[in-house]
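Sharing a structure below in structure tokens format, with a few things to ask.
Of the protein chains in this complex, one is absent; all others appear in place.
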Amino acid sequence: MNSIYKYFADIFYGVKSLLTGMTVTGKYFFSPGQIVTQQYPENRKTLKMYERFKGEVIMPHDGNNHHHCTGCGICELNCPNGSIEVISARIDGPDGKKVRIIDKHIYHLGMCTFCSLCVKTCPENALAFGQEFEHAVFDRTLLTKILNQPGSSIIKGTEE
Amino acid sequence: MASNIYDTFIASLTQSIHNGLYNALSPFWALIVELTIIGLVFMMFYALVGLFLVYAERKVCAFMQNRVGPNRVGPYGIFQTIADFIKLVMKELVVIKNSDKLLFNIAPFIVIIASFMAIAAIPFSKGLHAIDFDIGILYVIAVSALGVVGVLLAGWSSNNKYSLIGAMRSGAQIISYELSVGMSLLTIIILAGTMQFSELVQGQEYGWFIFKGHIPAFIAFIIFLIASTAETNRGPFDLAEAESELTAGYHTEYSGIKFAFFFLAEYMNMFIVASIGATVFLGGWMPFHVWGWTGFNQVMDYIPPFVWYIGKTAFIIWLMMWFKWTFPRLRIDQLLNLEWKYLLPINLFNILLMAFIVLMGWHF
Amino acid sequence: MDLEKLKERVLTLVPEAELEENKQFLTFFIPAGKLHATATKLKEDEDTAFDYLFCQSGTDMGKFLMVVYHLESTKLGHAIVLKVKTEDRENPVFDTVCDIWRTAEFHEREIFDLLGIRFNNHPDLRRLFLDENWVGYPLRKDYSDEVNIVEL
Partner (left out) sequence: MKEVIHTPVPSVEEEEYHINMGPQHPSTHGVLRLVVSLQGEIVKNLKPHCGYIHRGMEKMCEKDTYPQIIHLTDRMDYLSMHINNHAVCLLVENALQIEVPERVKYIRTIMDELCRIQSHQLWWASFGMDLGGLTCFFYGLRDREKILDIWEESTGARFLQSYYTPGGLMWDIHPNFQKHTKEFIKYFRKKIRDYEKILSGNVIFRERSRNIGFMSKEDAISYGVTGPSGRGSGFSCDVRKHHPYSLYDKVEFKEILYQEGDTLARYMVRMDEMYESMHIIEQLIDNIPAGDFSAKMKAVIKLPAGEYYQRVESARGDLGLYCISDGNKTPYRLKFRTPSFSNLSVLDHISRDLKIADLVAIGGSLDLVIPDIDR
């Protein structure tokens, strides 16, 4: 008798649990307002990344094409993957002494793991993270970028 | 009656085509042309329904999962399945080493022919009925079970262990659940006293069988839903495919158009069992009538019978999709347990109950 | 069992054991031949009951190869570190402990794979991560691979 009771109880609770599950999916089926998918290419105009978003490493330049980088190479030293190469040059400073300036700040985006050590350790805060995230290119060499803009120079007052 | 408008329209259309052909051609050629026309119409219908069902499934599951679903190709993505179909047609047909070539190539056709044959006996509307067997239900059950042969052959000939496991599971599953589908239909046959589809539908003019037969008919409907879901290899009974266990089960090795055949056949099988369910339990193309409410019945009659039929079928298909996108998959032994320990005994008892009710005249 | 008693216990079990001072855990160097017997004793004794090998690691210390066993008792909560070393770099062999702690089976395969230390009586001593025909043992300090290791 007990086993017969159990047989029907199993059926009852089984069906009940299945119906409970179906209420969840059924509820979402009839509430299209809950859709969470982002319509990515359509919402590009309104898509705003968080301000701290790590899209790529950039070197901010001001309006006069000045940046903060002294070419000290600390970022290169700290990068775990070797994705930064700093090529610096020495020129004659105004007071006759040799001054180190940056020639090229090469950044291999393809090797970067966004550990943010370069941005964090830069003594002059010359590096920052850019918001750009659409990095797909057809050629890997295009991922190697030179961060200092052509003709740019260091902002006055931050030289070594 | 308003539904007579549609009936006479269909009847006169088919009759005029028939008469025209027989006047113009000799009876033999007229028959050939007639068959060809019917075949082409069905093929068109088949492809259309298949494409639409794939789209519907993707949309339904997307909405259940808080997604949008296909929305790129065409407005609301309605041409997505056509694009998919073109992609599948253009894909390479991979030839498997050491596979049984003949069986490997034949299997998708067996599956698709089995589902194609079943469609012939389904009444879409009054008079819109390719062939009206007096044992229509029996025919449909017999033909739709043929598909498992194709599945078994596909699994065997692929020379792939995953496929073989999937095919064997499918064999065990369909043979078991065929029984429950048959039994649950038998319950209604007892009530209706006929196996002919046209008479079955006619018998539901005032009250569908699910209402007429009340408790046993309702139980039979539930069992039919479960068993037919299992018979069409759909989730939660998709053990033959079980993509998290067997990658893709019996059609792992198929590509291109042959895969498309399996894919299409799966959705068509779903359509066919839903049609049978709609016809047998929910009155097929018969509008919703209530005995005595003449005005109400006339309003209902203004909705064409074909729309009634499609609506009911769509409802059952939607139920089956709802099952699939809610439940986790069963294990093979649980699947057989469910059939032999639960569905079958309940079914047998249910038939007895129905027979008793019919005998006592306790149905409506 | 407090650390002093534990120390005495290990020293009575293996008089040759060398105690290492100033470590996070109680640390002993065990002679390689006595490792299996000591480990069995430490697991089976009621008042030591080291049933959980929570880390087993191999190291190339330059002069010698070393395998370190971090043991903990889930009942008594104390921990101990056993170390064995060998100076034979060509064919370093220790006894397996995977019949005592089953987790050692995978750890020993890893150590064999990356450091080339063999374990006697191990049921299935094959390379775990690397290819079967990989040459050399990457975690050894004298391993060099000009293709895959890029010096920055």
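Couple of notes before you dig in:
Order of writing sets the chain letters: A, B and C. Residues in each chain are counted from 1.
Criterion: a contact is a pair of C-beta atoms (placed from the backbone, for glycine too) under 8 Å apart; a residue touches a chain by one contact, two chains touch by 3 or more.
Quick caveat: nothing in here was measured; it's all calculated off a predicted structure.
Taking the full assembly into account, the omitted chain touches A, B, C. Residue-wise, the contact with the chain that is not shown comes from B:330, picked out of B:174, B:330 or B:344. Touching the chain that is not shown, out of B:77, B:207 or B:236: B:236 (per the contact rule at the top). The missing chain lies against chain C, touching residues 22-25, 27, 51-55, 57, 59-61, 68, 70, 74, 77, 101-103, 105-107, 110, 114, 127-131, 138-139, 148-149, 152.
What chain A contributes to its contact with the hidden chain is residues 13-14, 17-18, 20-21, 23-25, 36, 50, 52-54, 78, 80, 113-117, 120-121, 129.
The set of chain B residues touching the chain not shown comprises 61, 64-67, 161-162, 165, 169, 235-236, 238-239, 242-247, 325-334.
Basically, only the chains that are shown with their structure count from here on.
One inter-chain figure worth recording: chain B and chain C are separated by 64 Å, centre to centre, where each centre is the mean of the chain's CA atoms.
Note on chain placement: the centre of chain A and the centre of chain C lie 41 Å apart, centres being C-alpha means.
In chain C, no residue reaches two or more other chains under the touch definition.
On chain B, the positions that touch chain A within their shared complex are 60, 63-68, 71, 322-323, 325-327, 342. Of all the residues in chain A, the ones that touch chain B in their complex are 11, 18, 21-22, 24-26, 28-29, 32, 34-37, 39.
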